[in-house]
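Taking it in order: structure first as structure tokens, then the write-up.
Yeah, one chain of the complex is gone here, protein chain that is, but the others are all in their spots.
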Amino acid sequence: MAGYDWISLTTDYGLSDGFVAACHGAIARIAPSVRVIDVTHLVQPADVARGAAVLAQAVPHLPPAVHVAVVDPGVGTARRALAVEAERGLLVGPDNGLLTPAADALGGIRRAVALENRDWFAPAVSATFHGRDVFAPVAARLALGADLAAAGSTVDGRDLVRLPEPVVVVGDGWLEAEVLTVDRFGNVQLAAPGSTLDGLTGALRVSGMRAVRTNTFAEAGAGELIVYVDSADRVALAINGGRAVVALGVTPGDVLRISTT
Amino acid sequence: MAGYDWISLTTDYGLSDGFVAACHGAIARIAPSVRVIDVTHLVQPADVARGAAVLAQAVPHLPPAVHVAVVDPGVGTARRALAVEAERGLLVGPDNGLLTPAADALGGIRRAVALENRDWFAPAVSATFHGRDVFAPVAARLALGADLAAAGSTVDGRDLVRLPEPVVVVGDGWLEAEVLTVDRFGNVQLAAPGSTLDGLTGALRVSGMRAVRTNTFAEAGAGELIVYVDSADRVALAINGGRAVVALGVTPGDVLRISTT
Partner (left out) sequence: MAGYDWISLTTDYGLSDGFVAACHGAIARIAPSVRVIDVTHLVQPADVARGAAVLAQAVPHLPPAVHVAVVDPGVGTARRALAVEAERGLLVGPDNGLLTPAADALGGIRRAVALENRDWFAPAVSATFHGRDVFAPVAARLALGADLAAAGSTVDGRDLVRLPEPVVVVGDGWLEAEVLTVDRFGNVQLAAPGSTLDGLTGALRVSGMRAVRTNTFAEAGAGELIVYVDSADRVALAINGGRAVVALGVTPGDVLRISTT
């Protein structure tokens, strides 16, 4: 097999310990020519939904790669470890819903394998650090072109754990959608795709607050609430020079209503 | 053209989202052999002055590179996007004052171009993420050796937006200068170049507090306020084992007075 020149890493390991470096090291020792792109390591501990959203939105913009993701509160238990072949890339991580949105974003699942071949793991597998001992070494071997089928037994892609679909309901002059993520700028991203805004023109209301529809932040006055389509093609809310998440007082999983006034 | 082996990235994107990875990805897909050095992504959101200062102090220590900087509250509006050729490197980013101090640090502006060639951008340019869709792809092409003139129309370097010059006034036995940055250690860097300290010997006062002039932190007693020339050749203030920024209660833009007692 042709393999991949790149591996991406998405974890909740943080940046203050040596966990991320140990994963880089595991890759470098097996596949020194492969290069690593860190997506983020600041997923909140055990926040699988957040990890899944960040990963799914990043992968379309990365080069062809083996994407390793580890947000894994069930590490060491019977939860399966997976390698998933999507139309445009491979994904490696726990079977807890973390990988499937990214697989969809990469064209859908073609094949999935439960990681069982211990020859591909670190010589001694710890109970609590499968990023270093299982996922990174397996990804390095796959990047080198090893055959996915040799990693373990095939799993039906429809049997993978999936997170619940976020709420998105579109009506005449209104839209209700779940908050998917909040970014560094305090911008609030909804699960609704950008096209769901098409019918919502003129003055808008978001949970009782007045809002204006714009394409950019600076089009609105300072402090004004903005409804826009973000760079991942999702409906999102921002405040020019402020933090929409504070003004709206929401958190991922909450449902917001946008409507014409 | 010869091109560059390196691209540097300086942004306010933070490290908890996938924004930085998307920029890395945009570069890797166009110029896979180019390597990236991350200067910082923790510039406070929209703090152009801070981004400009960090960038200008970092570039002299980097290898020859295309330096991409994105602190861009006006993204998507009529503000120009630029590529600037300096004596020793290229700079790519918005025309809001972010790039010019670094251009000066790299020997001065030789040529500037407004980025207008949409063939160099991502196929679909979002309204709010030009780091991924404009600046990174343009930088990747320039690193590969593409001709700067093909990026857009030439702009007079004297017409670029510049931040106001920070206050630095030197008198007989005193110095007043604006706080430029505060670093991780709480050390307070003034805009004044190191040489402005030459006349200030013996016991000193900084905004009413007693201070001692040293070359290193550990030369002073614990808790003592130190005046020194920092590693960017600026006058700076520190406290051995403490945080000068807390003791002085200052923030960038404030003016401090250093005087002989």
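Note that the chains take the letters A and B in the order they are written out, and that residue 1 is the start of every chain.
The rule is simple: contacts are C-beta pairs under 8 Å (C-beta built on N, C-alpha and C of every residue); 3 or more make two chains touch, one makes a residue touch a chain.
Remember, it's a predicted structure, so these values are computed and weren't measured experimentally.
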{"item": "Full-complex contact with the absent chain, from B:39, B:66 or B:177", "value": "B:39"}
{"item": "Sole residue of B:61, B:118 or B:210 that reaches the chain not shown, by the stated touch rule", "value": "B:61"}
{"item": "Of A:25, A:199 or A:253, the residue in touch with the unshown chain", "value": "A:25"}
{"item": "Contact with the hidden chain (one of A:7, A:37 or A:75)", "value": "A:75"}
{"item": "Hidden partner interface residues of chain B, rising order", "value": "5-6, 8, 10, 15, 35, 37-43, 54-55, 57-58, 61-63, 181, 183-185, 215-219, 228-231, 241"}
{"item": "Interface residues of chain A (partner: the chain not displayed)", "value": "12-22, 24-26, 28-29, 32, 45-46, 73-77, 126-129, 132-133"}
